[in-house]
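Note that one protein chain of the assembly has been removed; the remaining protein chains are unaltered in position.
Each chain gets a letter, A, B and C, in the order it is written, and its residues are counted from 1.
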Amino acid sequence: MDRKEKLRVIVEGSVFTGIIQFLILVSAIVFLIESDREQLEVDPYKTHFVVLDVIFLVLFSIEYVLRVYIEPRKRDFVLSFYGIVDLLAILPSLVLVPGFRVLRVLRFLRVFRLFKATRFILAVDRMTAALRQIYQEIVALVILSLMLVYLSACGIHFFERKVQPEKFGSILDSMWWAVVTLTTVGYGDAFPVTAGGKVFTAFVTLIGVGLIAIPSGLLASVLTEARVENEQIEKDEEEDGK
Amino acid sequence: MDRKEKLRVIVEGSVFTGIIQFLILVSAIVFLIESDREQLEVDPYKTHFVVLDVIFLVLFSIEYVLRVYIEPRKRDFVLSFYGIVDLLAILPSLVLVPGFRVLRVLRFLRVFRLFKATRFILAVDRMTAALRQIYQEIVALVILSLMLVYLSACGIHFFERKVQPEKFGSILDSMWWAVVTLTTVGYGDAFPVTAGGKVFTAFVTLIGVGLIAIPSGLLASVLTEARVENEQIEKDEEEDGK
Amino acid sequence: MDRKEKLRVIVEGSVFTGIIQFLILVSAIVFLIESDREQLEVDPYKTHFVVLDVIFLVLFSIEYVLRVYIEPRKRDFVLSFYGIVDLLAILPSLVLVPGFRVLRVLRFLRVFRLFKATRFILAVDRMTAALRQIYQEIVALVILSLMLVYLSACGIHFFERKVQPEKFGSILDSMWWAVVTLTTVGYGDAFPVTAGGKVFTAFVTLIGVGLIAIPSGLLASVLTEARVENEQIEKDEEEDGK
Partner (left out) sequence: MDRKEKLRVIVEGSVFTGIIQFLILVSAIVFLIESDREQLEVDPYKTHFVVLDVIFLVLFSIEYVLRVYIEPRKRDFVLSFYGIVDLLAILPSLVLVPGFRVLRVLRFLRVFRLFKATRFILAVDRMTAALRQIYQEIVALVILSLMLVYLSACGIHFFERKVQPEKFGSILDSMWWAVVTLTTVGYGDAFPVTAGGKVFTAFVTLIGVGLIAIPSGLLASVLTEARVENEQIEKDEEEDGK
């Protein structure tokens, strides 16, 4: 076993994996605390956060280099989902390095570090497989949902634009109401007050709420189907083995 | 292959289809921007919108004529769902043509252009087939939901009419509350304040929320069933082929 | 065929059934309009409503007598769900008959007339059969939901009782919050403001919202299973028939 192979075993081993998971979690918590302290005018611990960020930069960079190194098809990895995520996990910290202070906005990209963690969650593969199976339905439902949001916004704009022009004055404004209502969030910042608007809302919600709930039901069903099929296959194999 | 056949190949081809989809999308966006600018007292771009609308009218009219022309059973097409939708997609623009300025309301019908797009969404057929399969259950659930809305409104009217006459003074007013509550939107513009009304609401929501959520679960299940059956049929056919 | 049999054919026929359905619908609408007009101090049409109610009383009474008459097992029918509902549909109107003016409250019982209509909805039988199949799970989920409501109320009472005594001062008051939150209605009349209360709410909703959504998913699944099994049986019978 050559050096590369040894490294691969280490990188894919539970110790290294555990350290990376821990780092991602700590990084997320640090980001959270940092955002909390930004409200203070003077933060005596400001340098601590800078130091921590340099540490994260170094450690995630080492991880990235290692992952590229052990990969036989380097190019495929760099362009893969996790390759890009791993790169995005380093980039935002570069903002702190003098000379790279481009934009404060970039620092927000650090939240993408969290996506590195999905690699370690079991059953995510199974779920993406299930999603791929119902790809067409999901696309159709997303388009239909967007159409429903648009049509609901048009409708409520028609009924409410004169009474509440600040909230339903344009279709764009009404779309905010449509999303908040059809997802059943219902903040209460915008709601119809005219009789026509209320009847229209009743009609649209009773239909629309169902439409938007279908995808998750579909995914749940397909995941269960996949599980049953797997069990069937395992059972058949056992019987064949006898 | 005669001229009609050639036209049919073009109309059902990906280039023509793509153009129509693009036109529908642009039309929707233009309608959205137009509604946004109506809030302005003077819009210097008003003529632009009129010109755009004439263009849409001409293009969708050509599409409609083409679709009728290539269809062997013209009458069936004209009276079919998409035949009517395609016609409704032209009608509202006629309002702009001098002499046809009937009502501003008619222009809102332009939103129905969006329905032209469902023709191009894959999996919509599969979903309508699934819906047809559970037709009786859906009808039953819709009737039961409406009954629940009515009964909830009666109940809350009974408990709250004296304390909040402006919101629960009649069953019709209370029905607005019932729809907003049972779909779990819960704007917060109307809610019970009496002890009786609260207990009644607790009772009704814990039951009703479930009732209204059943149809989407049902559709999700049936869609998955249909998928499993299709796979089974494909598998059987493969095995028969061997 | 004797007279009773002839009557049975008429009562169960589509004409009689249609008339009853129409009467139920009209009765519901009249009740709705009546509640709307009660807000007026003087209603010139008041006598009209009294006359209408007498008509409903007579017609539904005739229907009830007919149904009892044609039934071979009279006692079973009178004590059955629809037997009781049919009786309750007449009773409230008796309030209008002089001498029977017991309580205005009784008139609200007229809403139960609506339950007469479930008899005519197809697929209701299938749904009650499905419900019976998952009876134990439903009971368990109802008990667990009630327990969750109680425990959430206790928890939020613990965190918020000092800051918002008027809303979370007792567990009973807190239960209103718990129901409104766990059903995801979220009116916004009561919500936690303390850090502890917010963390507790986050924890409880993320779990609880799922728990309360299970029954409808379960019913949807079982209805689909029943459908698949029926299709299988029909298919098998067809094959046996060959």
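Throughout what follows, a contact is a pair of C-beta atoms (placed from the backbone, for glycine too) under 8 Å apart; a residue touches a chain by one contact, two chains touch by 3 or more.
Computed from a predicted structure; not experimentally measured.
Visitor: For chain A, which residues touch the unseen chain?
Guide: 28, 31-32, 35-36, 38-39, 105, 108, 111, 114, 117-118, 121-124, 126-127, 145, 149, 175-176, 179-180, 183-189, 212-213, 215-217, 219-221, 223-224, 227-228
Visitor: Mind pulling the chain C residues that touch the left-out chain?
Guide: Given the touch definition above, chain C has residues 133-134, 136-137, 139-140, 143-144, 147, 150-151, 154-155, 157-158, 165, 169-172, 181, 184-188, 191, 198, 201-202, 205-206, 209-211, 213-214, 216-218, 220-222, 225 touching the missing chain.
Visitor: So which bits of chain B touch the chain we can't see?
Guide: So the residues of chain B touching the unseen chain are 184, 186-188, 217, 220-221.
Keep this in mind: only the chains that are shown with their structure count from here on.
Visitor: Give me the chains shared as neighbours by chain A and chain B.
Guide: C
Visitor: Can you compute the centre-to-centre distance for chain B and chain C, using the mean CA position of each chain? Integer Å is fine.
Guide: For chain B versus chain C, the centre distance works out to 28 Å.
Visitor: Using mean CA coordinates as chain centres, what's the chain A-chain C distance in Å?
Guide: The mean C-alpha positions of chain A and chain C differ by 40 Å.
Visitor: Return the residues of chain C touching two or more other chains; collapse runs of consecutive numbers into ranges.
Guide: Residues 184, 186-188, 217, 220-221.
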